[in-house]
Each structure stands twice: as structure tokens, then as C-alpha cells.
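The complex appears here minus one protein chain, its other protein chains still in place.
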Amino acid sequence: MIDWRLNLRAVIGRAYPRVIGSFREPSWLFFDIFLPLLGIAAFAFYYQALGAPSVFIGFVILGGAMTAYWLNVLWSMAAQFYWEKEVGNLQLYLMAPMSRMSVLAGMALGGIFFTSVRALSTLALGLLIFGIEIEITSPISLLVVFFLTLFALYGMGMMFSSLYLLYGRGVWHLSSVFQEPIYFVSGFYFPVKALGFWVSLLASIVPITLGLDAMRQLIFAGQETMGFLPVSVEIVVLILLAVVFIYGARVALNFMENLGKREGRLTLRWQ
Amino acid sequence: MAVNEHLRTIRWAAWLGWQMESNWTSPFLFIIYSIIKPIMATLIVVFMYLIILKSVNADPVLFSYMFIGNAFYMYVAQVLFGISWVVHEDREHYQTLKQIYIAPINFPVYLVGRGISKIIITTASVIVTLAFGILVLGLPVNIWKIDWPLLIVAMVLGLFCICTIGIALAGISLLTARHGTGINEGVAGVFYLFCGVIFPITFLPSWGQSIAFFIPITYWLELLRRSMMPETISISGLANYSAQEMMVLLLVSILLFLFFSLIILKYADFLARKKGKLDMTTAY
Partner (left out) sequence: MNNAVECRSLTRSFKGNAKQQAIIALDNIDLDVREGELFGLLGPNGAGKTTLIKILATLLLPSSGKVTVLGYDVEREAHKIRPRINMVSGGEFSGYGLLTVRENLWMFSQFYGIPTRIAKQRIDELLHDFELADKADAKVRTISTGQRQRMNVVRGFVTDPDLIFLDEPTLGLDVNSSRTIRDYIRRWVREQNGKTALITTHYMMEAEELCDRVAIIDRGRILACDSPCNLKKQVQRDAVFTLETTQFADLDSIGHISGVKGYTGETNGERQKIRIVAEEESVLAEVIQVIAGKGGKVISLTKVESTLEDVFLQLVGRGLI
């Protein structure tokens, strides 16, 4: 039987260092809010140089803001268990009575909290600096899409965190190799539809692809024609992805734990 | 004597860097990895171009400007990243920074040595990207008309410049927590925005253009473009400068950056030791 109270405490316990830690090192304000704006600005000026309509600059700002979540999932979720193993925390997590999923959920919750500060700051500042007007057609749908995207995305991160452990020292490179290709195929800086149906469809396995596409359609009224799929379809797919990834995370976690216990790899450093 | 010691430091630091870069997988996967990343990054700006202008031939000069700048910018992102990330990697992951620190070696030389493996890998990526541009996308660069002496001199100066900036960043990393890849990504963003990487600096507001003139990377990228595709001069906003003038400007700014980088590193080193940050771990 699941002990909800125990697991809730574990979720809060693991989220705590992420929330508190990010505020204790104030250097993140500079690195995580101000500096990412520069890269976004570069793409915005690039669109201006190409003579693109201003809504494309809005697309770039939204995509740039969402990169915060993608980076957080790659570096602070997927690669996290490996880091935890290196410092010796992983064996303490595995020995404790709570569900391992609650540790992952705590990591995700804490990560979402401080990444949202970065993403929302980037979005607000970006729209303000470049004077981009937005027109939200359905605020409720937007919130639903946003949270579904985060659920599915962090579910994927939770699944990766266990699978990454199998790659040992290659973890860093694994995150690194996913970074730019996903920026490209998920359409962070342009509507994903431009990649064609099949590439867009394949890219949709990364939840942020459909999440971004739906959010663009909902934030920039009149741009529905640039959307890959209707928002309602994207919502359904995002729900499916969230379920699949969170279930996948549970399966991967059990697999990793059993493999680790058989082979004794979970508690050895530098593996 | 000292030169020999520095060379030895560079040699083993480069070997160490290479081991860390490459020994996590098979050579085949490593090559795929080294090719996929830069090509995908390039395809982002290529698609942005194609969505708006539909065809490479719509504005081949602007396309070349963007493509060459973006390809060589990889050195900035990768080598800067490579050098400054050493501090976080050695300090928090391998926890060897303190041993490196007390060893009788020159720390900036060690950092540059670690960056050498990045330079080698990035060179391969840049070549692959340019080849992809010419052969697949129709980038109008004729390799028989490239001004090789200009290209080679500019490359050497540029790489030296990137290493010096990397040293300054490594100094700052000594004092900062490990927030994902924040510092590298962010500082690389400064150069991406202000140095005329994917769009001419004339699109920047006037204060932005003033910043561009102060950063050596701006001149470096312009020299590289002129060596490969002289037609880009017409849109670069730097047509008033001759290649020789820019070479001198590049050299002077490198010396200035070197000076400031070493001061930053020295001061960061002082503060790190004063505040006991050389062996801190900041993951959360």
C-alpha cells in the first residue's frame, strides 16, 4: 500500500534544496535571467535582418523562455541521479523507505519552481524589450497546455534520470548531444510545421514540441495556420505523453534499481 | 626552462581533456556525436532563414554571412565553454581542482591545455559544417578562391583570443556556483548578439554597435568571412576597415583581453582562496 504521507514529505524534502539552493546563490539571477536574453535577442535581430514579421520575434522569445525548462530537464533532471550517485546521495535515497518516484517528483517540483522564475522573467522582459504584442485567445487552454507540457517534459526527465545512470560517465555528453538537436527539431525558434509533417510528428515525442506549438497558437492570435496540429489534438497528445513518460519513469527506475542491486553499480563512483 | 614546463603542462592537460571528451564511448559514436551537434545547431538558423526567404538564392550574401559566422562561432561556444567549464568539472565532479591548484604548474596554461582537445574537436565540426553548407545547402563559397594566408592568420589570432577570454571566465567560475551551464551559455550569448555572428552589426542599435567594436570576436569573424566570401563586406558594417587595419585591431584587443583576463583570474584566485571556494560543491 502506498504511504501518501511519507511520500509527500519526501517530495517536499527533495524539492526544498532546489528552491532554497537557487535563492542562496544569487549569481543565478544574472546567469539565468539576464544572459539567456542575449541569445534570444540575437535571434530576434536575425529575424529583423531577414525582414520577418514581428510575430516571429514573439515566437523566438517564447521558445527562448521555454529553453529554460528543456535545459533544466536535461541537466538537472536527466543527469541528476548520476550526480547524486557521485556524491553518495543515491544510495541513501535507495535505502530510504519512500518511493523513489517521490525523490524524482521532488526534484522536478523544485526544478519547475526555480526554472519558472527564469522562464517567466525571460518571457516578460523579452516581450517588453522588443515591444511584441500578445493576444491570448484562451487563457484557460494556455494554462492547461503549459502545465501539461511541464508534466510530460519532467516525466521524460524523470525517465531519463534512471536511464542515464546506465551510461555512467557518458551522461554529460548525452545531455549535450540532445541539446541542440531538440532546439532544432522541436522548433524552439520557428514554427515546427516548417520541418514538414513527418519530422514534426517524430519531434512530437519531445513534449515541448507540441507544447510550444500550442502555446504559440494560443498566445499569438491569428497564427493558427502556422500551427502543426489543432490545439485540442495537441492537448490530448500531451496528456498521453505525460502518462507514458511518468509510467516509463517508474518502470525505468525499477529496472535501474534492480540492475544496480544485481550488479552493484549504483553505489560506485566514477562508473 | 619555464617554456618547457609550460609545454609539458599543455601536453598532459590536452591529453587529460581528450580522455574526458572521448573515452566515454566508441570512436564511431564519438564522431557521430561531434557531427550531429554542430549540424543541428546550424540547421536552426538555416531554417529560420528559409522560413522567411524561402531559398538560399534569395539573398546569397546574407546567407553566406550568417552561415560562415555561425560555423566559426562554434569555436567561441565550445572552446570558451571548454576552458571555463574545467573549473566546475574539476572542482565539483572530479574534485581534483585543489590538487591541480597546488601542483607546481601554471594554472592558465593548464586551462588552455584542457581547451586544446575542444579546439581539435571543434575544428572537425567546423569543417564538417562548412562542407555540409557548400555541398548540401549551396553555400556560395569557392574553396579555390579562399584567401588562405588571411584565413590562417585570423584563425590563429582568433583562437588565442578565445582562450584568453576563456581564462577570464574560468576565473569567474572559481567564485560562482554551478547553475547548469549558465555562465557559458550566457557569455557565449553576449558574443552571439554583439559580434555580428548571424546578422550584420548594423541591425543593432547604436549602443550595441559600439559594444561590437570593442569585442575582438567581431573583427575575427569579419576577417574569416573576407577570406572566404569577400562579398559579405557590403553588408557587414565594417567596410571602412581594411583587413590589415582589422588585424591590428584584433591584435591590440587580444593583448588588452589577455591583460584583463589574467587580472580577473588573479583576483578571482585571491578571492576564491580568501573565501575558501576552491573545493566548494554547489550542486542542489
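Going by the order they are written in, the chains are A and B; count residues from 1 in each one.
Definition applied: a contact is a pair of C-beta atoms (placed from the backbone, for glycine too) under 8 Å apart; a residue touches a chain by one contact, two chains touch by 3 or more.
Not measured: the values here are computed from a predicted model.
May I ask which residue of A:Met98, A:Leu125, A:Leu165 or A:Ile182 touches the chain that does not appear here?
Residue touching the chain left out of view: A:Met98.
One chain isn't shown here. Among A:Ile12, A:Val117, A:Ala194 or A:Ile239, which residue touches it?
Among A:Ile12, A:Val117, A:Ala194 or A:Ile239, only A:Ile12 touches the chain that is not shown.
Among A:Val87, A:Ala124, A:Leu143 or A:Leu240, which one is in touch with the chain left out?
In the full complex, the listed residue that touches the missing chain is A:Val87.
Mind pulling the chain A residues that touch the left-out chain?
Residues 3, 5-6, 9-10, 12-14, 16-17, 20-21, 24-25, 87-89, 91-98, 103, 261-264, 266-267 of chain A touch the chain that is not shown.
Suppose we count only contacts with the excluded chain; which residues of chain B make the list?
177, 276, 280-284
Keep in mind that, in the parts below, only the chains that are shown with their structure count from here on.
Please compute the C-alpha centroid of chain A, do the same for chain B, then give the distance between them in whole Å.
Averaging C-alpha atoms per chain gives centres 27 Å apart.
Would you mind writing out the residues of chain A in touch with chain B in their complex?
17-18, 20-22, 25, 27-28, 30-32, 34-39, 41-43, 45-52, 56, 71-72, 75-76, 83, 86-87, 167-170, 173, 176-177, 179-181, 183-185, 188-191, 194-195
What residues on chain B touch chain A, complex-wise?
Result: residues 23-25, 33, 36-38, 40-41, 43-45, 47-53, 62, 66, 93, 176-177, 179-183, 185-190, 192-193, 197-200, 203-204, 281-284 of chain B touch chain A.
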